[in-house]
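Below: the structure, in structure tokens.
A protein chain is absent from this complex, but the other protein chains hold their places.
Presenting chain A:
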């Protein structure tokens, strides 16, 4: 059961794990973020979404934004000694005293088409079948319904979405046609929660305006 979903927004931040302190976004939507968007519309433990292809519809452009964030974590050692003393003095984390100003290099004006399909998982019950979940997803996406508002990487960058009918053409794209192939390097594929939440990566290339995403069991994936 495959679906196509058009998603867009003013800003997006698909944080590169190697630059997560001062966040830097990947150039395009990652498969794991795309999966999160689909799951925000419809997901049950009986199904698992697989991303097949991500069409990039806008030129890749970045902007920087710096915000005040909470910086530190309290140490367990402090907590232990305070607990021995029987009070909570000194364990605390005072927001105003633990400021970190963090810059984020984010994408602006993004639009994608996510091509995806789902498979049934071992948790599927007798009443679950692919047609039911496909029609639920299509019905919700078409009516603009969602379980929670999908986002483009982080929650402050809300995503708008619209279902693309099976025979409908792709939305208008302003992504430059040349060069025909752009190598984006190694990109996060998804976090493998079954295996100790390890990250898996793939070699992302935009070919003719779209990133082909390998299947989850592909030998192209590296951890």
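Here is the rule we use: a contact is a pair of C-beta atoms (placed from the backbone, for glycine too) under 8 Å apart; a residue touches a chain by one contact, two chains touch by 3 or more; residues count from 1.
Here, contacts and distances are computed from a predicted model.
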- Given the choices "2-oxoisovalerate dehydrogenase subunit alpha", "Protocatechuate 3,4-dioxygenase beta subunit", "Type I-C CRISPR-associated protein Cas7/Csd2" or "Light-independent protochlorophyllide reductase subunit N", state the protein name listed in UniProt for the chain not shown. "Type I-C CRISPR-associated protein Cas7/Csd2"
- Task: Consider the whole complex, including the chain that is not shown, and state which of A:126, A:143, A:177 or A:197 touches that chain.
- Result: A:143
- Listed residues A:158, A:207 or A:222, member touching the removed chain: A:158
- Hidden partner chain, touching residue among A:20, A:67, A:165 or A:180: A:67
- Message: Among A:2, A:101, A:199 or A:218, exactly one should touch the missing chain; which is it?
- Response: A:101
- Item | Residues of chain A in contact with the chain not shown | 10-11, 61, 63-70, 73-80, 83, 88, 91-96, 101, 103, 108, 140, 143-149, 151, 155-158, 160-162
